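Quick one: the structure is below, and I'll ask about it shortly.
In this view, the complex is presented without one of its protein chains, the others remaining in place.
Should a chain be cited, it is by its letter among A, B and C, assigned in written order, with residues numbered from 1 in that chain.
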Amino acid sequence: MRREIPMIVAFVAGVIIILEFFVPSLRSVASQVQNWYLVVVAFAILVGAFNLLRMNYMKVRDRRADWPYSIILIVGLFTMAIAGIFWGIGQGTVFDWLFNYLMFPMSSTMFALLAFFVASAAYRAFRARAVDATLLLVAAIIVMLGQVPIGSIWIPEWWPHSLVFLTPDWLKDRIMEIFNTAGQRAILIGASLGVVSTSLRILLGIERSYLGEE
Amino acid sequence: MPRLFEATSEPEYGELSPERRDELIGKISRAIVERNLTAPAIFFLESTKPLSFIGSQVMVFFDPLVRSIFNLRGYNDVRLALEERENVDRLLVAIERYDAEWRAEMKEEKKRRKRKGS
Amino acid sequence: MKFVRWLADIDRRIIFLVIAVSVVVPLLVPLGMRVKVTSQTKIVYEEVEKLPAGSNVLVAFDYDPAAAPEVHPMALAFLHHCFAKKHKVIIMALWPQGAQLAVSAMGEMMQEFDLEYGRDYVNLGYKPGGDIVIKSLGASFPKVFPRDMAGASTADLPIMAEVRNLKDIDLIMALSAGDPGIPAWVRVANALYQRRVAGGCTAVSAPQFFPYLQTGQLIGLLGGLKGAAEYETVTAYAGKASSRMDAQSIAHVVIILFILFANISYFILRKQGDEGSGGPTARPPA
Partner (left out) sequence: MDGLTLFGTWIAALLTLFILSFLYKDNPFYKFAEYLFVGVSAGFWIAYNFHNLLVPNLIDPLFGADGAFPKLIREGQPDFRLLTIIAGLLGVTMLFRFFPKVAWVSRYGIAFSVGLGAGLMFIVYLQANCIYQIWGTITLSPVVVTETATGWHFDWGASVANTLLIVGVVSALVYFYFSKEHKGLLGGTARLGIWFLMISFGAAFGYTVMARISLLIGRMEFLINDWIKGTLIALGLL
């Protein structure tokens, strides 16, 4: 029974959402159930945060490699959470200050750092070793040129319209509208077929891994 | 409070043995190369290397959630592998090595098939 | 030959240094290059233009500080355009950091426009749950957002009296750095509730939305810093994106040159039967 009832819960919750599209009278029930979902997700996030705390606590306890840094992580977590919960999150609060001067610079610099690595990765990965690598490289270069003003700055006013296909701008638009749209659409369709079949398997009780081991 | 941290049904912190690590790296690199995804994979791994630790912590955060939806045996191992930045380098090297081998093998096979044909 | 070898195995720190210089110099010495406005940006602009004054525009702040240099200028230019056209703006976030960034964006808008909270705009704050949040908004705003970001009851706000569910929203602008973001708004608000969805996103995610543009599921898209600069150009808003495009241009050219050097050295070495180290990645970790 410890598995069957949760399975029924999953089935009922999912079917309500699907049936709502065909049975309008279910709408208010569905809306109620969706609002419950938001609360459950909030608890799921708390569970995630607790797990993070737990893993880092264990790292400190066992004195694993880099354990002193885990103390910093734990201190940061409590500082931010306590400041936010007790003194509010609006403009001008301690929380807002911590966000602006601690979290904001770190978050954006972490990803800005990747600018350097993207350059060295392009240097390393973009070698015309084979047909596929060459296609990748040429497309990347055209898009990079087509995206910035400098790419078309050399094109004079009198450039004939019949030669427009030689400009990075034009080539970039064709790559994006045809090749990129085709490739991304295939990914979209392929991935959505996966999601649809997994959803169906969950609702029908074929996929039960979410219930964990017996 | 410490009791609460320990008395859980979640797996212990865990450790990744070098053998398991190499097995994982081999598996991933073969999957990438055989699907012709060498170039994009190298670019992606090389360009996001500094974020491997953050990636591992995001995995810790979502661990209870992800593992309650999907039965991913490798999840914990990948997480542990990501905590050590050198493992990204190890994977990159493995991909490049296997890619060279695989290409040579493909060439060989093509030649053999041609000879058979003629 | 020695030079070619050196070029093939160049120390990555030299690459780093060149990139840093190519970004900093144009910031100190601007070149003033102008961006060309693409049709996807023009469509978003025209959509805001043709809405009658007082229309309800929902702006979703689904991004974080890591995406702010690209997406925040879009948010400012778009909000500015909406307030100039006297539209009502409903702000919400599927990412918690987005709600906090919306606070600072509105701070800048308040310096220029005489806006009253609760009548001209509202910041509803953050809700987790992505698709399901949007789906719930299809049924009711007050049920999902009983209180706004600051904790005030939304039932008391005049702006929310007109907005009962998604059907009362005339245009959705999803400013996004991933999923939940544009894909979620397209999947639910467009596909299920036939709302008009426009988007602004990081350049990393922009290519994956082109299939939505072709089908019209997404009416227009501002992609990355360039999209932001285009929107600033078309609305004549003096924002930060346009001035950043110089540095962007130079850095792109530098990276393309790096790629060319890498390939030239690779071909020269290969001709001599020396495959090289296969590039700097092929070094085992120290």
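Miscellaneous remarks
Assume contacts are C-beta pairs under 8 Å (C-beta built on N, C-alpha and C of every residue); 3 or more make two chains touch, one makes a residue touch a chain.
Just so it is clear, the structure is predicted and the values come from calculations on it, not from any experiment.
The chain we do not see here touches A, B, C in the full complex. Looking at C:1, C:28 or C:53, the residue that reaches the missing chain in the full complex is C:28. Contacts to the hidden chain, counted on chain B, fall at residues 4, 7-10, 34-36, 39-40, 43, 47, 50, 53-54, 57, 61, 64, 68-69, 85, 106. Chain C meets the missing chain through residues 13, 16, 19-20, 23-24, 27-28, 66-70, 96-97, 99, 125-128, 131-132, 135, 144-147, 149, 151, 186-188, 190-192, 202-204, 206-208, 211, 214-215, 217, 223-226, 240, 244, 247-248, 251-252, 255.
Remark: the residues of chain A touching the chain excluded from display are 2-3, 5-7, 9-18, 21, 32-50, 52-54, 66, 69-70, 72-85, 88-89, 95, 97-116, 118-119, 122, 131-133, 135-144, 147-148, 174-193, 195-196, 198-200, 202-203, 210-212.
Basically, only the chains that are shown with their structure count from here on.
When chain centres are taken as C-alpha averages, the shortest distance to the whole-protein C-alpha average belongs to A.
Separating the centre of chain B from that of chain C, both taken as means of CA atoms, is a distance of 31 Å. Residues of chain A in contact with at least two other chains: 110-111, 118, 120, 122, 124-126. Across the assembly, chain B contributes residues 42, 46 that each touch 2 or more other chains. Listing the residues of chain A that touch chain C in their complex gives 17, 27-28, 30-31, 34-35, 37-38, 41-42, 45, 89-91, 96, 99-100, 103-105, 107-108, 110-112, 115-116, 118-120, 122-128, 137, 140-141, 144-145, 147-153, 169, 173, 176-177, 180-181, 184-185, 187-188.
Residues 10, 12, 15-16, 19-20, 23, 33-36, 38, 64-69, 97, 100, 103-104, 107, 127-129, 132-133, 135-136, 139-140, 143-144, 149-150, 203, 207-211, 213-214, 224, 226, 245, 248-256, 258-259, 261-263, 266-267, 279-281 of chain C touch chain A in their complex.
Residues 44, 47-49, 51-55, 57-59, 61-62, 64, 110-111, 113-114, 117-118, 120-122, 124-126, 129-130, 132-133, 136, 209-210, 212 of chain A are the ones that touch chain B when the two sit in their complex.
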